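Structure provided below as structure tokens; questions to follow.
The excerpt is restricted to a subset of chains, each kept in its original location.
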Amino acid sequence: MDTQRYERGWKKLEEIDGDAGKNVMESLKDIAPDLGRYIIEFPFGDVYSRPGLDLKSREIATVAALAALGNARPQLKVHIHGALNVGCTREEIIEIMIQMAVYAGFPAALNGVFAAKEVFAERDNSHQPN
Amino acid sequence: MDTQRYERGWKKLEEIDGDAGKNVMESLKDIAPDLGRYIIEFPFGDVYSRPGLDLKSREIATVAALAALGNARPQLKVHIHGALNVGCTREEIIEIMIQMAVYAGFPAALNGVFAAKEVFAERDNSHQPN
Amino acid sequence: MDTQRYERGWKKLEEIDGDAGKNVMESLKDIAPDLGRYIIEFPFGDVYSRPGLDLKSREIATVAALAALGNARPQLKVHIHGALNVGCTREEIIEIMIQMAVYAGFPAALNGVFAAKEVFAERDNSHQPN
């Protein structure tokens, strides 16, 4: 195991996903711990740690893709949190969803907006600033 | 017909997609001119003209979504051009595709990279600066 | 804002989706009111108001597409209601789902049938005639 890569990934996961990311890791521990390790190493240790595209833009890309695919609601919610954590405003999140109406249809946009609504409520309840 | 909306949309289409957008409109003329009009009015006149998310971020979202869905290659190519036209660098385009390996799998990322390679060659051939 | 288009769309929304459509609009009010306005203007004011394909056939196309995509269950249910509201029989709804077994696989057909089962029960409970 490449410790440096793992540590870099863990820090990135904390920075982007916060507790939500740690909860996913926790829930994988008894069933697929290696998948948890790969998530830290490859997406976070390798990809999110790359220069060439800032974190905010990476999360815009991710939120857009997950809203368009429409088949991974829990991960969409984690990444709406993530996008807000790295500098997106709530308004920008809603604009991404409206943009998806054009490319993936209005049902994708609607379900994206309703996922965002839940995320915003969760953040209001835990007194997060944005 | 709402002329103002149409004109605003046409300008936005020119700004983002350039000749590629006009070619799509041209090819719709004899078969589905109203779809062409709707594209100018709704995606460009309404959505791309909104404040709240800058054009570059809108194109990042679009390129990501189309690469992830993987079922609309011509439109993916048009929007790689569009992203470059509104300020994305080639490096950023490639980074979006690598980001998609995580959320839509490596085949989506590979096909996105190969679409980008074709777009970059088209731009080199027509002596575009980026 | 084009008032005529909005009003035409609102009437169409009422005709097709009834209360379900109004509930969606209501739920968008505090989070993405512009997306609600676009839904009234473009899908209902523009597309559903077009001649060239009758409303019943438009809903057959919509129910088939949403069942095949399989990633937008709330909208599938709204449009099963819509299809029944504009003249489809319950038997025709079930036949659309069986047809989808061929083109999108048996899981899509099964999930479409179970969505229809819920819709039929909702209509029985509110004493709707079909």
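Chains here go by letter, A, B and C, matching the order in which they are written, and residues are numbered from 1 within each.
Just so it is clear, contacts are C-beta pairs under 8 Å (C-beta built on N, C-alpha and C of every residue); 3 or more make two chains touch, one makes a residue touch a chain.
As the structure is a prediction and not an experimental result, all values here were calculated from the model.
Asker: What is the total copy count for the complex if 3 chains are drawn?
Answerer: Copy number for the complete assembly, per this file: 6.
What we mean here is this: only the chains that are shown with their structure count from here on.
Asker: Can you name the chain that lies farthest from subunit B, using the mean of each chain's Cα atoms as its centre?
Answerer: Relative to subunit B, the chain with the farthest C-alpha centre is C.
Asker: Over half shared numbers or under half: where do the identical copies subunit A and subunit B land at their interface, same or different?
Answerer: Interface between subunit A and subunit B is built from largely the same residues.
Asker: Counting C-beta pairs in contact, pick out the pair of chains that comes out on top.
Answerer: A-B
Asker: On a C-alpha centroid basis, what's the spacing between subunit A and subunit C, in Å?
Answerer: Averaging C-alpha atoms per chain gives centres 30 Å apart.
Asker: Taking each chain's centre as its mean C-alpha position, how far apart are subunit B and subunit C in Å?
Answerer: That gives a centre separation of 29 Å.
Asker: Could you put a whole-Å number on the gap between the CA centroids of subunit A and subunit B?
Answerer: Going by mean C-alpha positions, subunit A sits 24 Å from subunit B.
Asker: Pull out every residue in subunit C that's touching 2 or more other chains.
Answerer: 34, 38
Asker: Under the stated contact criterion, what part of subunit C meets subunit B in this complex?
Answerer: 2, 5, 34, 38, 42, 46-47, 50
Asker: Over in the complex, which subunit B residues touch subunit A? Could you list them?
Answerer: Spelled out, the residues of subunit B in touch with subunit A are 42-43, 47, 50, 52-53, 57-58, 60-69, 75, 91-92, 94-96, 98-104.
Asker: Where on subunit C does subunit A make contact in their complex?
Answerer: Those in contact with subunit A are residues 24, 27-28, 31-32, 34-35, 38-39, 43, 66, 69-72, 74-75.
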